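Structure provided below as structure tokens; questions to follow.
Every protein chain but one is kept in place in this view of the complex.
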Amino acid sequence: MTPDSNTARQDASAPATRHIEHFVADFAETPLQATDKVKEDQAPLSLWAEAWRNLRRQPLFLISAFLILVVVAVSLFPGLFSPIDPTSEACQLANSDGGPSSGHPLGYTQQGCDVYARVIFGTRSSVTVGLFTTIGVLLIGGIMGALAGYYGGWVDAVLARINDIFFALPLILGAIVLMQLPMFRAHRTVWTLVLILITFGWPQIARITRGAVIEVRNADFVTAARSLGVSKFGALTRHVLPNSLAPIIVVATISLGTFIVAESTLSFLGIGLPPSVMSWGNDIQAAQASLRSNPMPLLYPAIALSITVLSFIMLGDALRDALDPKARKR
Amino acid sequence: MSTYILKRFLQLIPVFLGATLLVYFLVFSLPGDPIVALFGDKPVNEAVAAKLRIQYHLDQPFWMQYLLYLKSIFTFDLGQDFSGRPIAAVLGEVFPVTARLAVMALVFEAVFGIIFGLIAGLRKGKFFDATVLVASLIVIGIPIFVLGFLLQFTIGVQLGWAKPTVSSAATVQDLILPAIVLGLGSFAYVLRLTRTSVIENMSADYVRTATAKGLSRFRVVRVHILRNSLIPVITFLGADLGALMGGAIVTEGIFNVPGVGNRLYRAVLSGEGPTVVSIVTVLVLIYCLSNLLVDLLYAWLDPRIRYDS
Partner (left out) sequence: MRFTRTSKALGMVAIATLALTGCGGGGSNTAGGSTGGDTSKVIVADGSEPQRPLMPADTNEVGGGKVIDMMFSGLVSYDPSGKPVNEMAESIEGKDGQHFTIKIKKDQKFTNGEAITAKTFVDSWNFGAAAKNAQLSGNFFESIKGYDEASKEGSTVETMSGLKVVDDQTFTVELAQPESDWPLRLGYTAFVPVPSGALKDPKGFGEKPVGNGPYKMADGGWQHNVQIQLVPNPDYNGPRKAKNAGVTFKIYQNDDAAYQDLLSNNLDILQTIPTSALKNYKSDLGDRTINKPYAGNQTIAIPEYLPEWSGEAGKLRRQAISMAINRDEITKVIFSGARQPAKDFTAPVLDGYSDSIPGSDNLKFDAAKAKDAWTKADAIQKWDANETFTIAYNADKGGHKAWVEAVVNQLKNTLGIKVEGKPYATFKEARNDATAKTLTGAIRAGWQADYPSLYNFLGPIYKTGAGSNDAKYANPAFDKAVSDGLNASSVADGNKAMNKAQEILLTDLPAIPLWYQVAQGGWSDKVTNVDYGWDGVPLYYNISGK
């Protein structure tokens, strides 16, 4: 073993044997140089304000923000984007699996529904499921995970074990039970689904947050902040959390997509949205039966879904770059 | 450290009680009468139904059912499922199969996710990065029941490279295709997590330091970047092991794997309380242990992390 690998494999149990190499860095490479550049007559911007200033200039952010605006506009006013309103016009079986024709650019489903109109009108449910579930799991999972990771000890013991229990609950069991609650029984809506997916989705974000917080909580800048008199909770919100965001953003943006798809999988298992609610997931599931003979009705909602996920992933990337002071300077 | 591990093992007791109670309550709340369902479309014979309810303790109130179940656990007799088989034997059949499947899926997603994520992170914004982003969009955007079917049909049926379904022994070879399908969804997470972490760490002081002192690029990447990027990935993989064990209902259905997901699904649909609770109890134990393992790995990967305080 070379001395180098010893350095790398710093072992918690044997800090005494740590082999430290000494070297002198070029002045341009040291953080000191950056310190010199600070204009002392200006109050430093807050972390978020600085992030926003950075974001505005990123093409990645601009593209993703534009895409998201389009998706939101489609979900709010689907009628503006499609001449056919599938909520009032029922499908004609005579058009079953028909190809594209004038006024129906994407063809028809097996039930004889216009694929384009259904993709447009399905946006609202799918985006609602994806977006609100993600927000919900971020709130619950983020708080639980951050507290567990930061405080450790009995707080961690209680929160992390609750986390374990929820993780192990079979989604299908919980979903069936939740769906027969009196308020959902007569009418399943997207909100039923949002509730179910939040209930079973938060443990994942909680674990990721907990791990990220554990990684950061002993960092030098946290110790420094604490010794400068920042309260323990203040250090969590101002220093630990902002520096733990990267993995949380990654998981949250991908989860947004998986939640939309989860709706489809639940339909496949018979516990998704009722067929009367139009959604990409429902359409993907319905089209699966004729996948080999007519794959198009499956492809288009899947593409819409992928574009939505893509824009959120790009947004997440841009946000992460903007928040990371180290990456920003490069 | 050993007191920490001991404490964690002691925590298994309340977790066990909490999980079994919660799951039993959920099964109890399932809509419909499992005994009525046994008759299918046929007329229900009330005398027979009453007799069966007594046999499966379904005539008892919730608390009594739960206590009877706890008693059966402590006497090492988990009771019987509706086909009259000991549940312990059922567990013994399904868990080894699913464990093989889950571990294979985990290895697949870990190996490919970390390698691709590392390369994508090192070449942020370049062609490879964009390609894997599109590839991961496909696995995120298409549900597993479609992807699984497509892979099964092309690789299993048309090309004949693998059997489309798993044989009775469910060997490692049989499980390759199902494991890939199962791991695909998580592969996207591992990839993006690794990529982001690598990008963060590339600008870290210790990486600049290591580069500055003249270490080879390979060494910097392997020792300084990768190792320090693994914490979020390990967290995810640890949590995923449990998810793969219990949540493979769809994949097991497509490839006809006689495993946990399939049995659990059937037990939930037919309302077989003791079977569901027994399976979930084992799953909870797996979660707790994998979580403990992950926490210990944190300390190994990053010596600044301590649990003793």
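As written, the chains take the letters A and B, and residue 1 is the first residue of each chain.
One rule holds in what follows: contacts are C-beta pairs under 8 Å (C-beta built on N, C-alpha and C of every residue); 3 or more make two chains touch, one makes a residue touch a chain.
No experiment lies behind these values; they were computed from the predicted model shown.
Of the listed positions A:58, A:96, A:189 or A:218, the one in contact with the omitted chain in the full complex is A:96. Of the options B:122, B:269, B:282 or B:296, the residue whose C-beta touches the omitted chain is B:269.
Residues 90-94, 96, 110-112, 175-176, 179-180, 186, 269-271, 274-276, 286, 288-293 are the ones on chain A that touch the missing chain. Within the entire complex, the positions of chain B that touch the omitted partner chain are 30-34, 36-48, 50-52, 55, 82-85, 90, 93-94, 149, 152-153, 156-157, 160, 163-165, 168, 252-256, 258, 262-263, 266, 269-271.
In this text, only the chains that are shown with their structure count from here on.
In this assembly, the C-alpha centroid of chain A lies 20 Å from the C-alpha centroid of chain B.
Across the complex, chain A meets chain B through its residues 4-5, 8, 10-13, 15, 21, 23, 25-26, 29, 31, 152-153, 157, 160-162, 164-165, 167-174, 176-177, 180, 203-204, 207-208, 210-212, 214-215, 218-219, 246-247, 249-251, 254, 257-258, 261, 264-265, 268-269, 281, 284-285, 288, 291-292, 298, 302-303, 305-306, 309-310, 313, 317, 320, 324, 326-327, 329-330. The part of chain B that touches chain A in the complex is made up of residues 1, 7, 11, 14-15, 18-19, 22-23, 26-27, 29-31, 133, 136-138, 140-146, 149-150, 153, 185, 188-189, 192-193, 196-197, 199-200, 202-205, 208-209, 212-213, 215, 219, 223-224, 227, 231-232, 234-236, 238-239, 242-243, 246-247, 249-250, 264-265, 268, 276, 280, 283-284, 286-288, 291, 294-295, 298-300, 302-307, 309.
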